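Please find one structure pasted underneath; my questions will follow.
One protein chain is absent from this view; the other protein chains keep their places.
Lettered A and B in written order, each chain numbered from 1.
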Amino acid sequence: MSSRERILARLRQAAVGDSPRVPQAVSSDRVWPAPDKADWLDALCQNLRDNHAEVLLTDQQTWMADLLARLQKYNVSRLLCGNHDTAARLQQYIQSQSDDIDTQRVTTDIEKEVIFQQVDAGFSVASAALAETGSLVIETGPQEPRTVSLVPPLNIILVRQSQLQADFSAWAASTSVPDPMPTNLLLISGPSKTADIQQTLAYGAHGPKSLIVVMLTDA
Amino acid sequence: MTAQSEPPHAARRAYPSVPRQVYLLGTCLVDSFYPQAGMDAIRLLEAQGIEVVFPQAQTCCGQPAWNSGYDEEARSVARQQLHAFAADIPVVVMMSSCAGMVHKEYPLLFRGQPEEAQAIALAQRTYEFSEFLVDVIGVETLMGTATDAGSAALTVALHTSCSARRSMGVAEQHRTLVENLPAVTLVEPERVTECCGFGGTFAVKQADISAAMAADKAAAVAATGCDLLTSADCGCLMNISGTLSKQGKEIPAQHLASLLYQRLYATEGES
Partner (left out) sequence: MAESMIKLRDELDAEQQDFSDMQQQHFKVRARMALENDALRNSFRGASDFLMAKRASVFPDDEALQALRSRGEAIRQHSLNHLPDLLETLEKNLTANGIRVHWAETADEACALIHGILADNNARTVVKGKSMVSEEIELNHYLQEKGIECLESDMGEYLVQLAGETPSHIIMPAIHKNKEQIARLMHGRAETADGQGVPYTEDVDELIGNARAILREKFMNADAGISGVNMAVANTGTLCLVENEGNGRMTTTVPKLHIAVTGIEKVVEDLADVPELLTLLTRSATGQKISTYFNMISGPKKNDELDGPEQVHLVLVDNGRSRIFNHPVLQPTLQCIRCGACMNHCPVYARVGGHAYGSTYPGPIGQVVTPQIGGLDNNGDMLSACSLNGACGEACPVRIPLPALIRELRHEANHPQFINAADADLTRVKQRGAKRSLGESIIWKGWALAHRYPPLYQMMSRSIAIGRGLLSGSLGNRLLAPWTDSRTAPKAAAQSLHQMVKKRGVASQPGQHKEHEQ
């Protein structure tokens, strides 16, 4: 018998239900309150700000200009983007407005030295946002590499108001859940942080030191 | 109360109307170290028109052995209590930890034993002292029977034992009783929900840790500036007041029953 078979045999040998506890059926009723739909945007922004993220409330027309201003403030000279249409438009816009920011879309395997040592900021697009926790859902894949939202010191994530959901439970029960699951699905709720030294919060533990959320409102 | 507490006990238990007769389970610590509290409890209950029965055959609920993992020994002693409190009348227990033993643990202790049904029945008619006063008799009724309303001002620090708070869920009842006493100001020590370090055999088996916990609790009690320390658990009282007095801080300590009786009826002058 293999270890696998021995472990499974021991588990099957147990008299489940013999224990004094009562096995309970797991219902799908909501037990934790979620914010009202009218409050989703506010809740999302507030939670993100509480977690040290910067939220750019903007819209379809002006977001690229707004973001460019932020990039200049952060002194970004090299921006790495996923390989999607939104990034293509951003790249075009930045190139037309500024010579100081080298904007690239990843199309080939990412070189570690480049992303670790030369890129200042990464631009990703979220597939959903969760109001109750202030979280952005990133589905990685060929268009959205995993390291773009992880390695550069400045992490930028774009999300649309129409993609807002109440919370993770609502998302998990919705049709937004990709099937099959992407190889890496992420919830991101702020910049990287740690409190491992005497419970003192410090940002930029290993990943991004800052997170800018570009929130495209419906208006 | 913090957000971490269990749901209020009253929400989980149904209470009977005021009975004609109750048993008093004195507990072994009250028996040897705080018998006056037992007498005060009896008079308090009698003042409500309730006849108190005190079985001379009662000894100890068995908790020390049970908590130490000596189940057989605990069971043999608990069996004696099943006999002593056999009649179908409510049992009022002087200490929360013993009340918790009977109310919560007896059904486990006797699981699969011939006396299981008897143990469950006893558990169901067992009430902690303050719980009985608040949820069965009612605070207003209780205060209404008071004969001594003109007492001098007194600041009382309440230590709610862990068994009162978590096993029996009656921390609120303790507070309510003290708060409603005329001329009494209730104060709670810092980190009020934290264990005082008694824990029965824990105090002996891990004396160093227990002493450290007791020292912190004693300091917190002293810092309230209270005139008196009260609790419905004598183990905690002995632990905290013993530590206080070793530190040279003499703060009188009373079981809640004595405080209540003396503040409400003392002028009757009964011995």
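What we mean here is this: contacts are C-beta pairs under 8 Å (C-beta built on N, C-alpha and C of every residue); 3 or more make two chains touch, one makes a residue touch a chain.
Just so it is clear, the model here is predicted, and its values are computed rather than measured.
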For this session: Check the options A:Asn51, A:Ser98, A:Ser127 or A:Gln161 and report the residue that touches the missing chain.
Result: A:Asn51
Problem set entry | Residue in contact with the excluded chain [from A:Thr58, A:Ser127 or A:Ser169] | A:Ser169
Seminar exercise, completed: Per the whole complex, from B:Ala119, B:Val134, B:Cys162 or B:Leu259 the residue touching the absent chain is B:Cys162
Exercise. List the subunit A residues touching the unshown chain?
Worked result: 2-4, 6-8, 10-21, 23-28, 31-33, 47, 51, 83, 106-110, 112-113, 116, 132-135, 140-142, 145-147, 150-151, 167-169, 171-173, 177, 180-200, 202, 204-208
Seminar exercise, completed: Even though one chain is not shown, subunit B touches it at residues 2-7, 21, 23, 26, 28, 30-36, 38-39, 42, 51-60, 62, 64-74, 76-77, 79-80, 84, 87, 89, 108, 162-163, 165-167, 193-195, 197-215, 238-239, 242-243, 245-246
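To be clear about the criterion, only the chains that are shown with their structure count from here on.
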Seminar exercise, completed: Cα centroid separation, subunit A vs subunit B, in Å, comes to 53
